[in-house]
Each structure stands twice: as structure tokens, then as C-alpha cells.
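One structure is given below, encoded as C-alpha cells.
Removed: one protein chain of the complex. Kept in place: all other protein chains.
Showing subunit A:
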Amino acid sequence: MPSFLKEFFKRNGVGMGSVMLGLVLFWTIGLIILPQLSMLDFSFRPNLPPPEIGGPKDVYTLENYKYLINGPEGGSQDYNAVDLRVFFRTLVAAVCVTVFNLILCYPIAYYLAQTKGNHIRIFALMLIIPYWINEILRAFALRIIFGETGVLNNLLVGMGLFDTPFDFIRNDIALYAGLGYAYILLMIFPIYNVIESLDRNQIEAARDMGASWPMIHRRVVIPYAKPGISSGCTMVFMLSAGALAAPQILGGPSSLWFTQLIYQQFNDNSDWPQGAAYAVVLLVTCILLVLAIMRLFKVNMGDIGK
């Protein structure tokens, strides 16, 4: 037995130690690492009926990844234009949602963190309550508002801004509003946590030196809040790129989200390896994008999740 294991059991006792170790190993290896590897492995295999799995036809192939780029074998086009367009549109839209959320939430987080008083707790309560409501119901609420005979259209037409109801769903405005809505809290809390620990004297000092408000934010608050901002942005980006409920409920009929393609591969086409390949592509691209942006803004991985 290696010395660190011996040490571990001496510290925790054999019984407690093995329960603890067992749970941790089950979680990290059985639930996190092996399933991901298994999905990766699966994505390189052809789609076979169950009896043939493990048979001679079950060999590694790049077919599923080629499908995403080149489309079906012998198709009319050189590239799988539909799926690739959905893929890039999803990434761009997720970035837009993240930026929108950051702009919306930064002032709120700053205000909540730097103001004292009883009303702040009421605000915090009002922030949290929507997040106890089901994700589907939140999307449903937005659909009531943005629908063709919804409240917003009635209001706009009633005020005479539009002659005919504006189709928010077909124009994807409902979808972006819904995605932004869903992840506001995940953006506010990390930023709030960091700014709360910012010493107010620093801001006072900057102001005494004659800095304007934009200058104070640019030079004092934002550099200090960078870990919070980056962890908020990472979470919002990953979750909105991987969202499924909001695009299904709020998305227009002609616009798909990449996760919906994965869902279709699994449930409608029953092509699991293809779906797994798409999932791997989504996961890897998102991680690479996040890492690249973190390097660009010089943030460490360890700051995330604080």
C-alpha cells in the first residue's frame, strides 16, 4: 500500500476512509471521467443494430465527424451547410447572449455590492425567486409575452408603434431574451461576490484624485472584478451554448440550436454515435473557446468557481 494511502487511512480510519474514497472514486471516475471517455469512444463507431455491436463491423471510423463537415455520403453539396450554419450560429448567439448579460448585470452587481441597507436584501430575494421556478415555466412565461397575441404585441399595437403584430418568435428575439433571462443570476453572483470584497476606500481615493466614474470603473473596479466577470461569462456562455429547453420552446420554426440537432440525432434518428460525435464537437469547441478567451484576458482557470 503506498504511503499516502496508509496516511489517509490512518487519518480517517479504515471504515470512514474507505467510504469516503469509494464515494469520491465513484463520482470522479464512474460518473465524470469514464462516461465522457465512453461517449468519445462511441462517437468514433458506426451506427449498428445491437446484435452487431462488438462484431466485425464494429471498427473505429471518422464517419460521424465527416458527416458534420461534408454532409451525407453522395450528397449534392460539398459541405453540410445546414448543420455547420446551425453550429456557428449557436456559438455566435451564445457569445452575444453572454455579452448582453454582462452589460445588463454589471451595474446591478456593482450597485448591490456597494450599497448598504435593508432594501438590498429585498433585491437579493427578488433576484433569487425567479431561479426557484422551473426552467420550462420561465420559457413558457416569455412565450406568453412574446406570442403573436401576447402582452407585448398588444401593448405595441395599442400604443400605435406597430400596425400589425411583430413576430418576435420567428425573429429569434424571444429566444435571445429567454436565454439572457435564464442565466442572469449566474452572471450577477460571481461579480457581486468579488466586488463586495473591494475596499470602498479605493474608489474614494480614485475619486479624490479626480477620476471620473467611467475611469474609476475602467481602472479600479473592472480589473479587481476580473475573476468574477470571467467566471460569470464562462458559465453563461457554456450554459447558453448547451441550452435545450429555451430553444425548443422559444425558437422560431426555421432556426435550430445545435443542441436540438443532437437531440434529433438521439431521439428522432436513433443515431446515437452521430449524436455523441456532435456532443463531443460542442463540448470541445466550447472549452477551447473559453480557454482562448481566458488567455486573451489573462485570467487563470483557478479563479473560476470561486
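Note that in this section contacts are C-beta pairs under 8 Å (C-beta built on N, C-alpha and C of every residue); 3 or more make two chains touch, one makes a residue touch a chain; residues count from 1.
Operating definition for what follows: contacts and distances are computed from a predicted model.
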item	value
Choices "NADH-quinone oxidoreductase subunit J", "Inner membrane ABC transporter permease protein YdcV", "RNA polymerase subunit sigma-70" or "Aspartyl/glutamyl-tRNA(Asn/Gln) amidotransferase subunit B" - which one is the UniProt name of the chain not shown	"Inner membrane ABC transporter permease protein YdcV"
Touching residue (missing chain; options A:L62, A:A81, A:I144 or A:L288)	A:I144
Contact residue for the chain not shown (choose from A:S38, A:N171, A:Q202 or A:S270)	A:S38
From A:A241, A:L256 or A:V299, residue that would touch the chain that is not displayed	A:A241
Contact set of subunit A toward the excluded chain (per top definition)	4, 8, 11-13, 15-17, 19-21, 23-24, 26-28, 31-36, 38-39, 42, 50, 53-54, 104, 107-108, 111, 118, 121-123, 125-130, 132-145, 147, 149-151, 154, 181, 184, 234-235, 238-239, 241-245, 248-249, 259, 262-263, 266, 272, 275-276, 279, 282-283, 286-287, 290, 301-302, 304-305
